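With one protein chain removed, the remaining protein chains of the complex are shown where they sit.
And now, subunit A:
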Amino acid sequence: MSNTLANETHQRGLKDFLQLYNTITEYCFNKCISKFNERSPSNNETSCVDICTDNYVHFNQRFMFNFVDHQERRKREAEQVTAEAAAKEQEEKQKQLQQAAAAFAAGQEQAAADMAAASASSSPVLADLPLKTGQAMELLETLAGSSSGTVPPDNSLQNIPVSLADPVQSVQEGAK
């Protein structure tokens, strides 16, 4: 398989080379040969042809190199652009996720604060406790653990069996 492929490449290379040969002949003939006084070309003309051939070959090599280089550069730039676009998309997605998480956390904190405020207003004993955010959260958790999980309205807290030791008795006694 690779042999035929190499063969084809070789054949194409040979064809290209012969095509180049014909192109150079035409080009240098047109440039160098102008007078037809004799059958064979003069010394000037032959030296001109030699120089022309070298020139054309160097031109062709440099030209081909520049072409390939330019193509590769364009390819690399295109790849860079797509990579940057993909990175931007990922960043935006992460931002959105972070925003959603922050909103959820803020919502939870607000609910905890509301619960703490409600419990403090209905039971004076509990209001005496230094209710900081952390303690409010603990209160919320115990309340949620003992109740069915729904957020009760203001004064009905007294009816919920609170699992804290002393405050329970004092709340119930206060309710009475």
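Keep in mind that, in the parts below, contacts are C-beta pairs under 8 Å (C-beta built on N, C-alpha and C of every residue); 3 or more make two chains touch, one makes a residue touch a chain; residues count from 1.
Everything that follows uses one rule, which is that contacts and distances are computed from a predicted model.
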item: Options "Alpha-1,3-glucosyltransferase", "Guanine nucleotide-binding protein subunit beta-5b isoform X2", "Cytochrome c oxidase subunit 4" or "Mitochondrial import inner membrane translocase subunit": UniProt name of the undisplayed chain; value: "Mitochondrial import inner membrane translocase subunit"
item: Omitted-chain contact residue, chosen from A:30, A:94 or A:110; value: A:30
item: Footprint left on subunit A by the chain that the document does not show; value: 11, 14-15, 17-22, 24-26, 28-30, 32-34, 36-41, 45-46, 49-50, 53-54, 57
